[in-house]
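Apart from one protein chain that is not included, each protein chain of the complex appears where it belongs.
Chain lettering (A, B and C) follows the sequence in which the chains are written, and residue indices restart at 1 in each chain.
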Amino acid sequence: MTLTASVVGASGFAGGELLRLLSAHPEFEVVQATSREYENRTVGHVHPNLRELDLRFSDPEGLESVDALFAATPHGVSMANVESYLGAAERLIDLSADFRLGTEAAYDEWYDGHTAPEYLDGATYALPELGREGLADADIVASGGCNATATMLALKPLVDADLLQPDDQVVADLKVGSSEGGAGGGAASSHPERSGVVRPYAPTGHRHEAEIEEQLGLSLSFTVHAVDMVRGAAATCHTFPTGPSVEGGVETADLWSAYRDAYEGEPFVRLVAGGGGVYRYPEPKSVAGTNLAEVGFAADGERVVAFAAIDNVMKGAAGQAVHAANLAFGLEETAGLTQTGFHPVGSP
Amino acid sequence: MTLTASVVGASGFAGGELLRLLSAHPEFEVVQATSREYENRTVGHVHPNLRELDLRFSDPEGLESVDALFAATPHGVSMANVESYLGAAERLIDLSADFRLGTEAAYDEWYDGHTAPEYLDGATYALPELGREGLADADIVASGGCNATATMLALKPLVDADLLQPDDQVVADLKVGSSEGGAGGGAASSHPERSGVVRPYAPTGHRHEAEIEEQLGLSLSFTVHAVDMVRGAAATCHTFPTGPSVEGGVETADLWSAYRDAYEGEPFVRLVAGGGGVYRYPEPKSVAGTNLAEVGFAADGERVVAFAAIDNVMKGAAGQAVHAANLAFGLEETAGLTQTGFHPVGSP
Amino acid sequence: MTLTASVVGASGFAGGELLRLLSAHPEFEVVQATSREYENRTVGHVHPNLRELDLRFSDPEGLESVDALFAATPHGVSMANVESYLGAAERLIDLSADFRLGTEAAYDEWYDGHTAPEYLDGATYALPELGREGLADADIVASGGCNATATMLALKPLVDADLLQPDDQVVADLKVGSSEGGAGGGAASSHPERSGVVRPYAPTGHRHEAEIEEQLGLSLSFTVHAVDMVRGAAATCHTFPTGPSVEGGVETADLWSAYRDAYEGEPFVRLVAGGGGVYRYPEPKSVAGTNLAEVGFAADGERVVAFAAIDNVMKGAAGQAVHAANLAFGLEETAGLTQTGFHPVGSP
Partner (left out) sequence: MTLTASVVGASGFAGGELLRLLSAHPEFEVVQATSREYENRTVGHVHPNLRELDLRFSDPEGLESVDALFAATPHGVSMANVESYLGAAERLIDLSADFRLGTEAAYDEWYDGHTAPEYLDGATYALPELGREGLADADIVASGGCNATATMLALKPLVDADLLQPDDQVVADLKVGSSEGGAGGGAASSHPERSGVVRPYAPTGHRHEAEIEEQLGLSLSFTVHAVDMVRGAAATCHTFPTGPSVEGGVETADLWSAYRDAYEGEPFVRLVAGGGGVYRYPEPKSVAGTNLAEVGFAADGERVVAFAAIDNVMKGAAGQAVHAANLAFGLEETAGLTQTGFHPVGSP
């Protein structure tokens, strides 16, 4: 049995990655890829890696009936079209922020409100490492934000192990690649201006804080920096845990226990913490092109530094979406996501 | 039926790529990976992308019996050990230059001679697009040089179509990534010195000229430049064809015919020549991480510019070797090599 | 005595570099910097390196009277405004292509014609290394194209020394940085698409061929590649000289003579050809941020490879313009241009 899938917003980076993953997926077949701007062009015209794919962009107005509709559109598009999406597909897997938060109030606070709040209850947050409950029955699967994904993967074990408490101090300092800015680009995204940067943006008030607070119950300080890579998001979370498990200090061994407990059996989490050689802590390079997250940590007296590194286009967007879709449709969890990364590698 | 394989010199970049490919290959099973320097270390210690692989480096002195021995050692090692390699394996697939040239005289001219010339007759040049004859019976398969591979893929159709003659002027100007320098590194390969370069090296007298002359019968001018990417080799071949098919000028349509004829049915060659959008000619980025070669051309009066772009670690080394091994062992030609590339991508 | 200067088109990369140079110049004083888009903004708003400069962009319609008007506008703007520019200034130093070619016919052939051809006779090509004649009397100084500049600096000594003849085969293969695309940017210039590239563009028919032919009398094959750096242009010129000085072969010593003769006393040309260490041939990195050109060569039988590397924003644009202006106004030739480069350096 093959499931049919369409990708709405397929000319963007996450949309192209969905095409890459789904066209090689053992259970899904891509029947439609939409793009207003590139209607009738081959997908390979925009995504040179997909030149062999015999598929052309079509107009998003004429949606075909499918099992799964993956939407990789800018924020606001999915909430405006959710009725037609769910009319065309059994499930909507949405990569925008439109269904990530649980309440209309949250959208009022962090975004410009929500135009289809009645659908929020039917939506489930996608990131499987936070829990697979609800995914099997979800009409709408909301793929998490890339920066939030990296941050939560770093922090979750500390919460689970009763080390980190809701009111503990947590500073998340993110370093991200230029693909997060999307395919459009403006002056700030041009190569001359964006090369070689360490550029703080959203030093405060980043919207991804909202979903982290909802999912993990943590209120954190969150600052994102653009650095010179194309793919990748790395979270360094400086935490000061005071939970009951702390008891006078956190040792490296305690952290190994906490992280192993949290991610035992998880197919897409790899623990990297110390050891020798060149690659001692999580690095985006090491997981580039894959759905893996590298997660690690270091103990420092009363501070615990937690790290996570992902490919923002994969684990932070398209890979997470396919992972959640696999679970939603009852497929093998890792189907279509077993790619290995590269060495050496610049910044894929 | 699974074939057993060992990788000698497995801690280098090409060796690590062989491990990546062979460990996911449907027909091969890696039973040994050797490295003197990292003996007993896990392969993931050196190659962070392979952390999930349950394999440790072993000493190259204790070779196990296998069907295929892949050697990814520095030049000179294979010729010194060819007897023991062929004693341990049915076939040697060699990624060094040690068996690429056909005669001892050529090694005297271009290298420091050859210590096992009696084996040269049993060796077959690997690059399948130049012809698959001999691969099935070869004791030794000699994977081509990365720069030579790109150059020959660009030029072969012009030779086949009787456009380019042996004495025609050909200038090959190559741009290559830092992985060509190998895992060792010296001052010139350090990040501060190697970043942002356009650095001519080997402006004249590059050894890859030798195999191009042997394989294509062309004598060319060959200059290699280091540029700021990790993986990738791009050949721009400026040619001035005078062959019988030229007849008063070469038009773009003639070139399309020549290139289509040459590469029809080739699973790993993709023609890219003009068209719109961002990606109009061959680019290493578009094939990074894959065994594909992008090949293209432009007509310019009496000059024909021929382009080819490859991932030097893949099509220029490990991928070509596996491709040839597939043919040598009678396997499906594309087995283990069907990875799709990425978009966007920096320089994997 | 201070000369007054204005910069028209001051928000672009070359315009900003003119502001940097002129504001620190011992003889010039910047009295106006125009930009329609950023009118009334400080120049530091666009050019962060110039935050200390107390100057705001003004409308180009209200030109002040100055000694020197530097125009760094897109092609076509200067020819449309030449009358008003020369009304406002004693001399126009133009960085566009509008006055680089000598005849209306050339503009018909290579551009879309010329709207003020009566001014072409009063224009002098700026690159001082090609000859300083005419600069002192020129109403219009036409700064050369960056790619043409690098190419001509590499080739001129071969012409002067009667090595290279007008009909000899010359292939110029250029590698250039992203600043050549200007401050605007489009999809192709966005960081995700432009990072890590070796991208042939204008594989044939590049307009800079026209000025090289006019200036050096050479007809060459010219192909430009984008590579991953911001500043820099490197020309590798593969030549096959047959001139009277060739006499059975060109030796390295002949080339040293030719290049030393050509550039003796030139303050902005540095010969780099062989030697040891990391930096053996011309590299854009080594001259980044300076008005220097590195020029070098290698002999290879009947082929001579000539190299030149410049900072395209400096020697290829603003630096060349200031150099020529110094000569036109009878100032010290190197005034304001004595900056030393950097080591280590990525790609400034």
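Note that in this section contacts are C-beta pairs under 8 Å (C-beta built on N, C-alpha and C of every residue); 3 or more make two chains touch, one makes a residue touch a chain.
Everything numeric in this text was worked out from a predicted model, so none of it was measured.
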item	value
Touch criterion as defined above, residue of A:Arg41, A:Arg56, A:Arg132 or A:His225 at the omitted chain	A:His225
Candidates C:Asn49, C:Ser65, C:Thr115 or C:Thr252 - the one touching the absent chain	C:Asn49
Selected from C:Tyr111, C:Trp256 or C:Phe342 as touching the chain missing from the view	C:Phe342
Which of B:Thr115, B:Ser190, B:Thr252 or B:Thr338 contacts the chain that the document leaves out	B:Ser190
Residues belonging to chain C that touch the chain removed from view	13, 16-17, 20, 23-24, 45-52, 177-179, 183, 229-231, 270, 272, 275-279, 283, 285-286, 288-290, 313, 339-348
Residue numbers in chain B that touch the chain omitted from display	13, 177-179, 181, 183-187, 189-196, 228, 230, 346-347
Chain A residues that touch the omitted chain in the full complex	169, 171, 173, 175, 187-188, 192-193, 195-201, 203-205, 221, 223, 225, 227-230, 232, 234, 236, 238, 240, 278, 280-285, 298-300, 303, 305, 307, 309, 344-347
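In this section, only the chains that are shown with their structure count from here on.
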item	value
Angle, in degrees to the nearest 5, of the Cα rotation that carries chain A onto chain B	180
Whole-Å gap separating chain B and chain C, where each centre is the average of the chain's CA atoms	38
Numbers and ranges of chain A residues touching at least 2 other chains	13, 177-179, 183, 230, 346-347
